[in-house]
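A single structure is presented below for examination.
One chain of protein is taken out of this complex; the other chains stay put.
Read from first to last, the chains carry the letters A, B and C; within each, the first residue is number 1.
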Amino acid sequence: MPDSAVPRPEIQFATLAQQGDTAELGIWAFLINETIFFGALIFTYFLYRNFYPHEFAVAAKDTVLWCGSVNFLVLVTSSLTMVLGINAAAQGERREMIRWLVLTCALGFAFLFVKGYEYYLDFLHKSVPIVAYEAKPGEGSAGILFWVFYWVATGLHAIHLITGIGLVLYMLLWRIRRGEMTPAYYTPLEVIGIYWSFVDVVWLFLFPAIYLVGRS
Amino acid sequence: MSVTTVERAAAGEPAEAEPSYLTAENTISSWLLTRDHKRIALLFFASITFFFFVGGMAATLMRLNLATPEGLLQPAVYNRMFTMHGIIMVWFFLIPSIPTTFGNFFIPLMIGARDLAFPRVNLLSWYVFNLSGLVVLFSLVMGGADTGWTFYTPLSTSFANGYVFAAAMAVFINGFSSIMTSLNFVVTIHRLRAPGMTWMRLPLFVWGIYSVSVVMLTATPVLAMDTFLLAVERVIGLGMFDPTHGGDAILWQHMFWFYSHPAVYIMILPSMGVISEVIPCYARRPIFGYAGMVIALMAIAFLSFFVWAHHMFVAGISIYSGVFFSLMTFFVAVPSAIKVFNWTVSLHKGSISFDAPMLYALGFVLLFTVGGVTGLMLATLPIDVDVHGTYFVIAHFHYIMVGATVSAYFAALHYWWPKITGRFYPEGWARFAAILTYVGFNLTFFPQFILGYLGMTRRSYTYPADWQSWNLLSSAGASILAVAYALPLLYLGWSLIWGRKAGPNPWRATGLEWALPSPPPEHNFARTPTVTLEPYSYDPEEGSFVTQEGTSHAR
Amino acid sequence: MYHWIPFWPDTAAVNAIAVNNIYIAELAVSGLITLTVVVMLLWFSIRYRRGSTASRANRVQETWHFEIAWTTATLGAFLILFVYGAQMYIWLFTPPPADEEVYVVGKRWMWKVEHPGGQREIDALHVPIDKTIRVVLASEDVIHSFFVPAFRIKHDVVPGTLETIWFKPNKTGTFRLACTQFCGLQHATMAGEVVVMSGPDYARWLGEQGVHESLAEQGSELFRAHGCSGCHSENSTVHAPLLDGLYGTFVHLQDGSVRFADDAYIRDCIVNPRSFTVAGYPPVMPNYSGQLGEDDLLKLIAYIKSIGSKRESGR
Partner (left out) sequence: MRFEVDPRRARPLPFVFAWAGLVVLGGAGLWTAFLGMGKWAPIVQFSIAAIQTGVVYILFMRLKGAPSLKLIFAVSGFFWLLFLYGIIMTDYSNRQGWPPSSVASPPVLETPAATHE
């Protein structure tokens, strides 16, 4: 790797190590904010599920369990491939790094594909409030609150995932191609990896909230 | 761990040789694409000043309308005016005011850093702020929203017919700007302090900005989610706050005030920081009880999260909850009281000169005290039950948010004006404006306390005729206040060209920012300073002072 | 007793006297704090102005004693105020046994009042003096807030729930009634008057309203018209709980919880029956939300209340 590819620290930092450390702290500060953002949404869910347990259970029976479970697997696996990609970057295995990152991206797209298909099934089941909705017997007027939550939560999660895919693609198509990710400085990848895993964590909570309520 | 040591290779030149940040480059793109925190601060300053006068215009119309019971405006117009006044003043002036301008400009200078940790994010924050500003202006131009700045559901979701969606989206987008700015400050203050700049040597302004950033970072996402759900409900017609589907209309208020009560402290904490800079400088003595001030700042920031439902004592929350929030509100008043006492005692055995920033600061202390004690009344449950939603509340929070915060804003503007521009402001005019602000403000808002206890409800375009004298008094005060707020724009503008040139340290102050030439060079410190002293090492007896990196200056 | 104070609002209820007292106490404390700050500020500013010859030697170095002192002082004062306020709040917001009850429905932009005898008024509320009046509040659309400055009482009216407040007027006259929660275009004019009358005057006023049916009787008609009586009666084929004597008792629900049958409970049961299935009964009741307006609901509640009290008095 040519020496010129090793970036110099920005003007406000003394060393690359300090710059990298600060960037990681930055993403963690951002995640405080993201945690509370999704946490507030999930709070409304807890609240209404607590008020209307029967309505929620009935309404949630129409969620597509296999889609949610497959997506759980896909997302957890993508977190792993992301980490392996960063490991490869840390070890200077450029080819391997690219392979893992491409796989991560592909898994991200797979998630979106399954999610899209699930949305289509929801449409067929008439679970789209306003557009196509039919209250199931027993779900009362509160059951639709579950579906509002479902669309808001999965929609916001998908937006976050799309952002993540965009960032990985930016790394692959721009920063890595220009040879900027070296074992000496791969913090951008590290930061994106942390963000990616956080999107995964959101799904860990949405999965029981959406798919497991009202089974059995 | 948290300390930078940089010896830039080419640091042999004397600092004066480097061009100032204002003159380093002069193309339009050098401003619009700048990563220099000082330039971004000026960009924010321009945006915020613009919104201050837009919001002020709305306030002028309101006070004109209320001068007579018959009013001047159509009810629909009046309703939109107070809504837009609230939204613009809260999110587009008060919340970003001090952090994005003086915070941006002086945090790196005060801690001895070359820039904020994420300069690009900082610039992006300005663009996002302006984007949200465009959205709110769109909403305003199209006719405005008519819900009040609090967007209470279900009025905002199902019944209001203004541009509520656009206004809510403006608030949502604005949140990103707050988050980016506060994230930047938190990380910068943690990671980029100069050697020797320990936590207990930070100037109180830095502490103020740090505490406010923590609050912004943790409170804003709740508002973001809340406005997002509101926007969804507004568009599709049903949602989480919809009582016809079993939703709870009060949940909106809980989540809204979870942000918006801390937001009040977002507005006041940086001002407290400013006042803690100004008072020692003009009293020529160390601040009284530095550690106590720091603890009080952080305690206010922390406790501010536990008091939000005091906006909801009559909203139908459980009475036990009401009692809890009342107790917490009394608790949060304690550190505020400590700060007032400490500022006051900081004058003791000083050598006080009454320059314009000091006049603003003393005005701040007095107005904040009045706002504070009336806040105490509002924390007392039965009184709140009575005066909630009346002009008493309006007067109370204007004392804090306008009286105190805007005074501090002007104090900061005058105090740091020589540093920012390299020119003195005209002292006589500035003192006149400071006194005029104080008089006009009290004349405007003190009558509103009386009106409130008499039972005049807020957000009303009309009122019974026997209250007209008080309202007229208030409107008259408002016109004085308008002059007092417009005046600095004129003489500060004048001083940009004809003002006397200022040296590096015209006030003989101790902070690191005064060690730099005025205006500062592009990359601040050619050589990272090493801090050896706590701030505010003034000596009133000798008239001498020692700056934080250890240079002592005799009288 | 407060008339000599300038700029003081009317004080026309027992509640208002209590609030006046605490308000005066707070004014005194606030005045004291403000005065302390102002005096200190002025004194220091004058004595230690630049150029004055006052000695600056022996500046206080150990500041923490002072800080501890005024922290404890303010904390103590605040806690006293808190306790004083909190117990009064609980008293204000816990309705005592009532002599009279009225139903008030907020609707953009008017207050609709229904007396138990069936008398109705708009933007006016007639009440007798020296009686404890209980007001049950409901909203048809957005959040309103019921505010009578002369009584120092206020409560938001939230759609989807019923709120109860009380007051006991002690002065006859006409007082302002206002809405303090912004509710749209004509919020400012959503006001009315509360007329406090002597007992005989009030009885005469009630009689003059030309009403034939009490609220409960109107509710009884609705009870039949909406088919409630088809299930909730002794000779029904559907297994549904009887409502006689329900009001004011504890109800055991299917999910094991216990609810107190008050106005709000009955309202919840009508609009959202599935969440309140009574233990031992099948969940078959249809959902009436959207079919009944708030005033119809209040009539039904008045009816169910009346058969509750009939049963009791019969026993």
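Keep this in mind: a residue touches a chain if its C-beta (ideal position, glycine included) is under 8 Å from a C-beta of that chain, and two chains touch if they have at least 3 such contacts.
Given the structure is predicted, the values throughout are model-derived calculations rather than measurements.
Within the full complex, the residue among C:E101, C:E114 or C:D156 touching the omitted chain is C:E101. Hidden from this view is one chain, which touches subunit A at 1, 21, 24-25, 28-29, 31-36, 39-40, 43, 46-47, 49-53, 69, 72-73, 76-77, 79-80, 82-84, 86-87, 90-92, 182-184, 190, 193-194, 197-198, 200-201, 204-205, 207-209, 211-213, 215-216. Residues of subunit B that touch the chain left out of view are 1, 190, 218, 222, 248, 250, 254, 258, 305-306, 309, 316-318, 320-321, 324.
Heads up, the rule we're going with is that only the chains that are shown with their structure count from here on.
Common neighbours of subunit A and subunit B, listed by label, are C. Here A-C and B-C were compared by C-beta pairs in contact; the pair with more is B-C. Centroid distances from subunit A, each centroid being the mean of CA atoms, peak for C.
Chain B has the Cα centre that lies closest to the mean of all protein Cα atoms in view.
If you average the CA atoms of subunit B and of subunit C, the two centres end up 36 Å from each other. In this assembly, the C-alpha centroid of subunit A lies 46 Å from the C-alpha centroid of subunit C. Contacts with at least two other chains are made by residues 272, 289-290 of subunit C.
Shared interface positions of subunit A, i.e. residues touching 2 or more other chains, are given as 51-52, 55, 140-142.
On the subunit B side of its complex with subunit C, the touching residues are 75-76, 79, 146-148, 152-155, 158-160, 243-244, 246-250, 283-285, 288-289, 291-292, 313-316, 319, 322-323, 326-327, 330-331, 333-334, 337-338, 340-342, 344-345, 347-354, 362, 365-366, 369-370, 372-374, 376-377, 379-383, 385-386, 388-390, 450, 453-455, 457-464, 540-541.
Listing the residues of subunit B that touch subunit A in their complex gives 4-6, 108, 113-119, 121, 179, 183, 186-187, 190-192, 217-218, 220-222, 224-226, 228-229, 232-233, 236-240, 244-248, 251, 255, 523. Residues 255, 272, 274-275, 283, 287, 289-290 of subunit C touch subunit A in their complex.
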